[in-house]
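Removed from the display is one protein chain of the complex; every other protein chain stays in position.
Chain IDs A, B and C follow the sequence of writing; residue 1 opens each chain.
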Amino acid sequence: AGKDVAADGSYSRRVFASFTFYKGKASLSMTPRLPEFSKMVSGALKIERMGVILLEFCPAIGPRKYDYEKKQMFALSATEVGSLISLGAKDSCEFFHDPSMKKSNEGQVRKTMTITPMSESGGYFFALSVVNSILKTNERFSVPVTNAEFAVMRTSFSFMLPYLMGWDQYMRQLPTSTVE
Amino acid sequence: AGKDVAADGSYSRRVFASFTFYKGKASLSMTPRLPEFSKMVSGALKIERMGVILLEFCPAIGPRKYDYEKKQMFALSATEVGSLISLGAKDSCEFFHDPSMKKSNEGQVRKTMTITPMSESGGYFFALSVVNSILKTNERFSVPVTNAEFAVMRTSFSFMLPYLMGWDQYMRQLPTSTVE
Amino acid sequence: AGKDVAADGSYSRRVFASFTFYKGKASLSMTPRLPEFSKMVSGALKIERMGVILLEFCPAIGPRKYDYEKKQMFALSATEVGSLISLGAKDSCEFFHDPSMKKSNEGQVRKTMTITPMSESGGYFFALSVVNSILKTNERFSVPVTNAEFAVMRTSFSFMLPYLMGWDQYMRQLPTSTVE
Partner (left out) sequence: AGKDVAADGSYSRRVFASFTFYKGKASLSMTPRLPEFSKMVSGALKIERMGVILLEFCPAIGPRKYDYEKKQMFALSATEVGSLISLGAKDSCEFFHDPSMKKSNEGQVRKTMTITPMSESGGYFFALSVVNSILKTNERFSVPVTNAEFAVMRTSFSFMLPYLMGWDQYMRQLPTSTVE
């Protein structure tokens, strides 16, 4: 169980390059959110908030038409990404998020995402349930992800993982301690 | 089934770095095509067209001589790349493209690419069939790809996949929301 | 057995982006340290010291409270990283370091790190023992790392490995020998 992070994306140049699977009952989009750094007095950068992969589910309201007003989001942490990319063909996993964890309205909204293997053809079901105990609502999404689509997720998430951790910043340093 | 994309490569500096397998009956080249972005009023970049890996088959007309006039192309989408890089040793896959999908001449040309395992030594056959119902032609190519060559494809395609999706653009952002 | 390297991090802009697993008895942090280069008379860069992944163990002194004064470090070399990322599900490995190897106080402190598989659920125990024969102390840490967390390590360490070797510097070269 972790906190659901909705990064505000306050970067110098915003980029919109979501990758989306359009399916019969819902669409599933994925978008990386980079980590945030603070600058210390020394000029050093310190990671403040880890990056996430934002998953977005939209219900279908017609052939290739989706209702973005009713979208629900789920932000995968680095460790949850680790869980996804190491899933065996017959493994499943489940993540719980409370968007208001450690706030006054903690426990009112409960998000559960499960990834379960499809029986015959390979691939996985991505299911999201959002239970809101104030509004008395329970929204459910389920999107079938084929083996090929899951390979896209696994490869792009593996690529992104070190960036979510801010580790690419180490490589942007320039060595100064070289002996001439 | 997807649309066959022939990117126009309108970039600041063009690069020609195809990787080619020269075989007895045909050659098979692969070249990445980066995605295209549009700039929004806000200055943000929005992906307009996903990148592809362009496969190009040329028939042999002599020892290490190939007829480039008779080449046929097949552009692998990100998800088709996902299918290729996750192929098990005994798996096969098949892709259908119509270069004129959603245009007036839709259905006149039909491209089918199949990747099937070679029986003994490992590796795969890459076969392309292009059926043109107007010209009444049916061109076929088949190129044997060894395990070592397929490893080159798998590794370079996996490397390229996040770039096809435009996800490298996220990393070119500079963080501005840092607290000083 | 190798030498325990404590890089001084003398880079133009320092970055703090450790990734930490907070567990019941101890925390386990990981941080990359880039290699160091010297500049030769010709202007060429020569690697002087390979990079490492620095593992840091801190004992818990309360719920999510850790005593950083009592931390112990272990710097994984490129080959030790290779050992870790190629660990099979039932494999274990062990590394020995002497922080004073080839110095006058060699043999006084002995660090041993073992990675052993957890029986049921997958994942590994990371255990560090630091024996100081002068102070007559023997400190021990053991941190359970889940499969998902180990996938984060495996992916981020694999990403970092070529940078530890300084191989990214090859790509920062610009080709000049092109024929016009």
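Here, contacts are C-beta pairs under 8 Å (C-beta built on N, C-alpha and C of every residue); 3 or more make two chains touch, one makes a residue touch a chain.
This one's a predicted model, so the numbers in the text were calculated from it and none came from an experiment.
**Student:** The complex has one chain that is not drawn here; which of the drawn chains does it touch?
**Tutor:** Taken over the complete structure, the missing chain's partners among displayed chains are B, C.
**Student:** Touch as defined at the start, partner being the missing chain; which of B:38, B:92, B:105 or B:132 qualifies?
**Tutor:** B:38
**Student:** Pick out which of B:14, B:64, B:102 or B:136 touches the chain that's been left out of the picture.
**Tutor:** Spelled out, the listed residue whose C-beta touches the missing chain is B:14.
**Student:** Please identify, in ascending order, the residues of subunit B that touch the omitted chain?
**Tutor:** Touching the chain left out of view, subunit B contributes residues 8, 10-19, 32, 34, 36-39, 45, 48, 146-152, 154-156, 159-160, 163, 168.
**Student:** List every residue of subunit C that touches the chain not included in the displayed model.
**Tutor:** 35, 37, 40, 42-47, 78-83, 85-86, 93, 158, 161-162, 165-167, 169-180
One rule holds in what follows: only the chains that are shown with their structure count from here on.
**Student:** When the Cα trace of subunit A is superposed on that of subunit B, what is the rotation angle, expressed as a multiple of 5 degrees?
**Tutor:** The two chains, subunit A and subunit B, differ by a rotation of 90 degrees.
**Student:** Using CA atom averages as chain centres, what separation in Å is found between subunit A and subunit B?
**Tutor:** Once rounded, the distance between the two centres reads 28 Å.
**Student:** In angstrom, rounded to a whole number, how far apart do the mean CA points of subunit B and subunit C lie?
**Tutor:** That pair's centroid distance is 39 Å.
**Student:** Give me the residue numbers in subunit C that touch at least two other chains, ranges are fine.
**Tutor:** Residue numbers touching two or more other chains: none in subunit C.
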